[in-house]
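Please read through the structure below; I'll follow up with questions.
Omission of a single protein chain aside, the complex is shown with its protein chains in their original locations.
What follows is chain A.
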Amino acid sequence: MSALLDVQSLRVRFRSLGMLRALVTRTPDPFIDAVCDVSFHMRRGETLGLVGESGSGKSTIARTVMGLTPAHAGSVRFAGDELIGLSSRDYKAYRRDMTMMFQDPVGSLSPRLTVRSLITEPLRIHGIKDRNRRAEAKRLLEMVGLGEDFAQRFPHQLSGGQARRVGVARALALGPKVIIADEPTAGLDVSVQGEVLNLLARLQEELGIAMLVITHNLNVVRHITDRMAIMYLGRFVEQGPTEEIFHRPRHPYTEALLSANPQPDPDAQLARIEIKGEVPSLMNRPQGCEFHTRCPYAREHCRQVAPGVSHAGEGHVYTCHYPLNT
């Protein structure tokens, strides 16, 4: 089966200095690479988790795939069609098939619209007139497990978990094939987090939707994704089947990230690989392997030569000179 969404060598740049300032300070390259050489693909019904610290470029990837942020280079193909370079009008047609759930559950809902207007707004935007909005709202609310009486409410009358469900309903309104969920559980309590994740899992099973889940919560990734990718400074440092990566991480950053995940068990604080220091600035990327400034295993070679992509079995790739667990 061919990939539904195929992203190849994606690069997104942002200007870091104004034009005049760059001229005056003679900065030859006043840009930062927020996303650098990122490739991945998703099949129907598959869930891919995107993990990394804040500022690593996770959300930028999502926004670029959705056509909300322009790409500098690379390709994004949906069902074989190239999306990079499309006009915003042409892009709009693809946003029926690919929808996004934004980070802040309450903040991403307009405070002056009722839930009914909010979840049927995608129909209005795409000019779909042949469906009864009232019935449609009822159907969508039912799908996400909210009663019909929620249709009248405003966002401030919703709890965090309910607002999240409305976000899911909104994303489902157009019957998408791909959903991009940016931090679907951020800010939710553990008991509610489970509800939202179960809902996403059920909908995915029923509707066969492919999901790109962006999160920094590793426990979430472990339970809901089939494959995962780990980002550092805008690059994928490792990508592969979730279980495989949890059991045998190859990249030291992955290992550190996994071991930094605090366990709710007072006795389980033994094997921790602590990484020192802070994330380097994107404006000043380290030479060689970009992780060497924080890597506990870095050697001379790592400081000079950037590692290429290596393969470790079925769809498992990493960029490290001296991989672990081999």
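Basically, a contact is a pair of C-beta atoms (placed from the backbone, for glycine too) under 8 Å apart; a residue touches a chain by one contact, two chains touch by 3 or more; residues count from 1.
Note that in this section contacts and distances are computed from a predicted model.
The chain not displayed here is annotated in its UniProt record as "ABC-type dipeptide transporter", chosen from "NADH-quinone oxidoreductase subunit N", "ABC-type dipeptide transporter", "Membrane protein" or "Phenylalanine--tRNA ligase alpha subunit".
Looking at A:M101, A:I179 or A:V220, the residue that reaches the missing chain in the full complex is A:V220.
Residue A:G160 is the one among A:G160, A:G234 or A:P307 that touches the chain not shown.
When you scan A:L123, A:M228 or A:A256 for touch with the missing chain, the hit is A:A256.
What chain A contributes to its contact with the hidden chain is residues 53-54, 159-160, 189-195, 197-198, 201, 216, 218-220, 222-224, 242-243, 256-257, 260-269, 272, 274-275, 278-279.
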